[in-house]
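Quick one: the structure is below, questions incoming.
The other protein chains are all here in position, but one chain of the complex has been omitted.
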Amino acid sequence: MAAVTEEALHVLYFVAIIVEAMTAALAAGRRQMDWIGVSLLGCITALGGGSMRDVLLDHHPLSWEANPYLLLITAGAALATIAIARHIHHLRRLFLLLDAAGLVVFTVIGCNVAMALDKPFIVVIASGMITGCVGGVLRDILCNEIPLLFRAELYATVAILTGLIYWTGQMAGLHHDIALVIALAFGLSLRLLALRFGWSMPKFVYTRDLH
Amino acid sequence: MAAVTEEALHVLYFVAIIVEAMTAALAAGRRQMDWIGVSLLGCITALGGGSMRDVLLDHHPLSWEANPYLLLITAGAALATIAIARHIHHLRRLFLLLDAAGLVVFTVIGCNVAMALDKPFIVVIASGMITGCVGGVLRDILCNEIPLLFRAELYATVAILTGLIYWTGQMAGLHHDIALVIALAFGLSLRLLALRFGWSMPKFVYTRDLH
Partner (left out) sequence: MAAVTEEALHVLYFVAIIVEAMTAALAAGRRQMDWIGVSLLGCITALGGGSMRDVLLDHHPLSWEANPYLLLITAGAALATIAIARHIHHLRRLFLLLDAAGLVVFTVIGCNVAMALDKPFIVVIASGMITGCVGGVLRDILCNEIPLLFRAELYATVAILTGLIYWTGQMAGLHHDIALVIALAFGLSLRLLALRFGWSMPKFVYTRDLH
């Protein structure tokens, strides 16, 4: 990875965890949580995907253990959201854009972790998806809802395809940075198009009871 | 363990994860999840118990890391369920039988993992129960329900007693395969009898509030 790409990915990662913490804070506000609940939900949503990945892959120490200031940044971003909540609605489009960027950036980082551990192809894709999606699943469980991931809007699909392109690009001999840019651009476009046109996976509806 | 027993346990394990993934798919369908949600819930339900056990016992790599095709099999079984959902009701009895078999097979495998790690007796039983039951707990949490395990039908009891008999049989000097067959037969019978006659543990009903 060229130094400049690594640096860019690093910056994108910070943007991503801040945005994830802020969207978590809004979810907390919709359930009238208190300020501590807001901060905790911010930390868990922003850092939970990477933590789940690291626990499953036995990859220690976790990111927030090695860099504890990540806890302060995400808790701080969640708290700051309380102050600017009135104005966030005007930034709605920016938020959705940054949230989509966060998804693909988390995914690529998760793939990188698994590749650095020499994991096989399917585990690389799973690692990307876990990193990209589990934070939101934990947020929804803690808000007592069926995770959005299981119901809507190509979230997991974007993560899987982004990982697939990133991995395939590198295996096909593309320079890492080229594969990275293609994967990020593809994933971001797909997510934004899905949002714009309301694309979603078909649903499975089953009404009988086995018992 | 004789080679033929090991082989049989292996085959039963595959049947078990496929059946668990299929019942998870039906649960997903009752909540109108999309196809990705169906696949994910299938993987998590089928492989979640073993993964929880391995994370708690620090037993890495997890089964689906070492054998990533398990993710494809369980996701595939969940998706296939969508295609044959109309006909599953006619296979209701077969499903309940295979689900009961899955519970006891998972339990015995969980006990084996803990015994191979030289864990003490109580941890062996706990490991069996976690392997047998946690997948269903995760499924119910993700479907936003109080886990069935905590409310019904001797599920956990069957796992605990199966583990107890399996362990006791071996400690009492029985040949491993004999202990295995007795434990599986006992657990399977108990589960099926509980289903047939509606056996359940007494409930604890408490209506006051401490606060």
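Going by the order they are written in, the chains are A and B; count residues from 1 in each one.
Just so it is clear, contacts are C-beta pairs under 8 Å (C-beta built on N, C-alpha and C of every residue); 3 or more make two chains touch, one makes a residue touch a chain.
The structure displayed is predicted, hence computed values, not measured ones.
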Missing-chain contact, candidates A:Leu12, A:Ala28 or A:Val108, resolves to A:Ala28
Among B:Ala8, B:Leu57, B:Met115 or B:Val181, which residue is in contact with the omitted chain in the full complex?
B:Leu57
Touching residues on subunit B - with respect to the absent chain:
55-58, 119-123, 126, 137, 141, 144-147, 149-152, 154, 156-157, 200-211
Residue-wise, where is subunit A in contact with the chain that is not depicted?
23, 25-26, 28-38, 40-41, 51, 55, 58, 60-62, 64-65, 68-69, 71-72, 82, 85, 88-89, 92, 95-96, 141-144
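The criterion applied here is as follows: only the chains that are shown with their structure count from here on.
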In whole angstrom, how far does the Cα centroid of subunit A sit from the Cα centroid of subunit B?
30
